[in-house]
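The complex appears here minus one protein chain, its other protein chains still in place.
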Amino acid sequence: MTRIQYQECISALIKCMDACNYSYVSSLKEYDLADLRESIQLDRECADICSFAIQAMTRRSPFVAEILTLCADICDRCADTSSRHKHNHCQDCIDTCRNAAEACRRVSEAVEVYA
Amino acid sequence: MTRIQYQECISALIKCMDACNYSYVSSLKEYDLADLRESIQLDRECADICSFAIQAMTRRSPFVAEILTLCADICDRCADTSSRHKHNHCQDCIDTCRNAAEACRRVSEAVEVYA
Amino acid sequence: MTRIQYQECISALIKCMDACNYSYVSSLKEYDLADLRESIQLDRECADICSFAIQAMTRRSPFVAEILTLCADICDRCADTSSRHKHNHCQDCIDTCRNAAEACRRVSEAVEVYA
Partner (left out) sequence: MTRIQYQECISALIKCMDACNYSYVSSLKEYDLADLRESIQLDRECADICSFAIQAMTRRSPFVAEILTLCADICDRCADTSSRHKHNHCQDCIDTCRNAAEACRRVSEAVEVYA
């Protein structure tokens, strides 16, 4: 894994963290807040692991493969939960989470091959 | 998992993060700094995942089992690397890392049973 | 500041982060969720800066004084917001946040004197 190869994954995770945190604060302002409880919790879980994974890549963590595998799982779970809601900010989460999960798995597999 | 059951694991991780970060800054002052390169890197990896896992437990993350499994692996790797060095701060890491790894696995297994 | 002098502040911040994150997840389950929007947001802000400040102390950050000053302000704001609500988990936040703010200011002033 070279510095450049990480960039794509870092970009995907930034977009995902941004969309999740935006959906988190937006959900807290919604009228149907009560229906969004689980989504709010997942948004934060997803943003937190994305933030952790981004730093891990920038510091060339020897545990990048394991961290990104976990990140991918949480992104997918957040996408599943977001897909139950019609709000634009929820819908925006779905694509960014799926893209992030895919990017994580791509880097994770590449790291394991080279390790 | 109840609030009280997490406390033991949180305490073990705080001690581990503290010992690893103390060893990190102490290593940077050592005369044989060059021999400690890998240990410095692992100390930070371990402190960072401990910090993340502690927050995850306090917010009752639905991913606690997975996060603690990863944390346990990194703690063990940090203990392995620290055990190659005679400095007191490295030796202190070994026990706190092993205890942390054990505490993580105990909670992780309990969470999976109840899930 | 010695290792031992930090311990009291670290303990106060752990309790604060734990109470805030517990109040955060508990609020998301409450019937009067809509009244707790701001409190939920502040709980997370407070937990996040506490987590950051704890790590900063354990790694002997040269910026501990500034980080703890900021942490104290956020803890106080979280206590103010929590004090508007009768739930036990909100009430528990008030004391732990005030204690944390005080502990932060005590260390912060001591660090500046010795710097």
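Going in written order, the chains are labelled A, B and C, and every chain counts its residues from 1.
Rule of thumb we're sticking to: contacts are C-beta pairs under 8 Å (C-beta built on N, C-alpha and C of every residue); 3 or more make two chains touch, one makes a residue touch a chain.
Just so it is clear, the structure is predicted and the values come from calculations on it, not from any experiment.
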Contact partner of the left-out chain, one of C:Leu70, C:Ile94 or C:Ala110: C:Leu70
Of A:Asp18, A:Glu38 or A:Asp95, the one touching the omitted chain in the full complex: A:Asp18
Sites on chain C contacted by the missing partner chain, in the whole complex: 41-42, 44-45, 48-49, 52, 55-56, 59, 61-63, 66-67, 70, 73-74, 77
Hidden partner interface residues of chain B, rising order: 25, 28-29, 33-34, 37, 40-41, 44
Where the unshown chain meets chain A, residue by residue: 3, 10, 14, 17-18, 21-22, 24-25, 47-48, 51, 54-55, 58-60
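Methods note: only the chains that are shown with their structure count from here on.
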Length of the line joining the C-alpha centres of chain B and chain C, rounded to whole Å: 22
Interchain centroid distance [CA atoms averaged], chain A/chain C, Å: 26
Shared interface positions of chain C, touching two or more other chains: 25
